[in-house]
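Every protein chain of the complex appears in place save one, which is left out.
Lettered A and B in written order, each chain numbered from 1.
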Amino acid sequence: MIGSARYWREIPQRYRYEAGKCTGCDKIFFPPRNVCSKCRGQEFETVTLAKNGEVEAFTIIRVAPSGFQDESPYAVGVIRLEDGVKVTAQITDCDLEKLAIGDQVSREFRLVQQDGESGILCYGYKFVPRG
Amino acid sequence: MEVGIVGYGAYVPRHRIKVEEIAKVWGADAPSYKRGLMLQEKSVPTPDQDTITMSVEAGRHALVRAGIDPAKIGAIYIGSESHPYAVKPSGTVVAEALGGTPDIHCADFEFACKAGSEAMFVSLSLVRAGEMDFALAIGADTSQGAPGDALEYSASAGAAAFIFGHENIAAVCETTYSYTTDTPDFWRREYQFYPRHAGRYTGEPAYFKHVLSCARGLMEKANVTPDDFRWAVFHQPNGKFPMRAAKELGFSKEKVEQGWLVPTLGNTYSGSSPMGLTAILDKAEPGDKIFMVSYGSGAGSDGFIWRVTDRIREIQDKAPQTREQLENNPIYIDYGTYAKYRGKIRKLAES
Partner (left out) sequence: MREVAVIGVGMNRWGELWKKSHRQIWTEAAIEAIEDAGVDHVDAMYVGCMSGGLFVGQEHLGPLLAEQLGMGPIPGTRVESACASGGLAFRQAYLAVASGEHDIVIASGVEKMTDVDGGAATYALSTAADQEYECYQGITFPGLYAMMASVHMAKYGTTRKQLADVAVKNHYNGARNPLAQFQGEITADQVMSSVLVADPLRILDCSPITDGAAAVILVPLDYAKKMNADMVVRVAASAHATDAIALHDREDLAWLASTQVAAEKAYKQAGITSKDLSFCEVHDCFTIAEVMVSEALGLFDRGSGGPAASSGATALGGEIPINPSGGLKSKGHPVGATGVAQIREVMMQLRGKAGDRQVKNAHRALTQNMGGTGASTVVHIFERA
């Protein structure tokens, strides 16, 4: 499903959480993009996303897509990071029954999916309860 | 030139399984296992945790404590017997995630449970030789014990990372010594899922011979005795072996307990004595000396003598402490969940 080139291209974002900050208006884009949607600026500096954030929305996936079935049920949320950027990611190592909007979470490096039994291992970020 | 640890960190997965839960499935007598092996529970990696992910987390903790620019790390060595890929390094992922690429030397090490200390040994040596200012060594494993085998009660998951340098040292490495022979006590052949071991042969001629010989050799080389040390840590395949080794060498229980994580952590293989060292560094005080001997089946032991410096106080609280991770908010799972997480259930092959 995910070939080497496609995976490798996103490594700065998946491993190091590199985002693009518009030098014109300071809006941060993750992943980085070429044109700022706020001020149409085209110059960006590389910044690292905040590690901590808050659950803005979440669900518990009971019917998982292929490649994720071993982990279901699992939570996925939209996390609003402390720098204001929002990302979609799994929320793991948590009590699914108690998970709530507003929960404080922190990022960890995890294996996100694998390309079948013999394909590449695809790493990235997930979030875990903070504190 | 003095060389030593400038930053360290550990990572402990949050999931645990109790000895009783495993024993129940196999009709084994839990109390005797707990007593005999001195084990209560062990950490379990979730399907999204492996040697690479735990190494990244432990490495990040070490970087925070070291307070250095990751681009200055000259080498990264990951010791493990559970590298996620059979061919393709773990270290490249970790180096990339930590921001250490591309000016970095990288290799994965394997030597059963000794791969972590091996990485430490080589890292130290490169810094001492002046090849680089900083080197990162990690010991990590998500080891498998065959279902129903005695190893299933202990094989667990965890990682420890150390950044070595020659400035701002928190624990100086005073002496090292290694002891190696060919001893087939534990192995896993290519393409086999579970390792095999030689039962009671893993004790006297294997673990104890190498740990004790290495420890004695190290003390002789440094001209020290157990009385010179406040702390000691030995490889911990179960609770009993390191305690017995300590006793035979003359280290009191009090010196060993802080780094004796195995009763509630399990055997983290390449992470075992390195993680014990991190737990000791979390509590050590300037001037303390730490005695460390690893063990890897096959077989060999690496010995280290560490002298803690004033800087330890500055870095202890900069990242999560090891026992804090071990003790806070564990998530207990049943054997079914454990079997699913560890890939022990035969499933339909994906088309």
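Some notes on this structure:
Note that in this section contacts are C-beta pairs under 8 Å (C-beta built on N, C-alpha and C of every residue); 3 or more make two chains touch, one makes a residue touch a chain.
Fair warning: this is a prediction, and the values are worked out from it, not measured in the lab.
Every shown chain that the unseen chain touches in the whole complex is listed here: A. The chain that is not drawn here is touched, among residues A:C25, A:C39 or A:I101, by A:I101. In the complete complex, the residue from A:S4, A:T23 or A:T59 that touches the missing chain is A:T59. In the full complex, subunit A makes contact with the omitted chain through residues 2, 10, 30-31, 56-68, 71, 74, 76-78, 86-90, 101, 112-113, 122, 124, 126.
Here is the rule we use: only the chains that are shown with their structure count from here on.
Our note on geometry: subunit A versus subunit B, Cα centroid distance of 30 Å, whole angstroms.
Looking at the complex, you find that subunit B touches subunit A at residues 14-15, 46-50, 52-53, 56-57, 60, 84-85, 93, 96-97, 99, 329, 331, 340-341, 349-350. Residues of subunit A touching subunit B in their complex: 11, 15-16, 66, 70-71, 90, 92-93, 108-112, 116-117, 121, 123, 126, 128-129.
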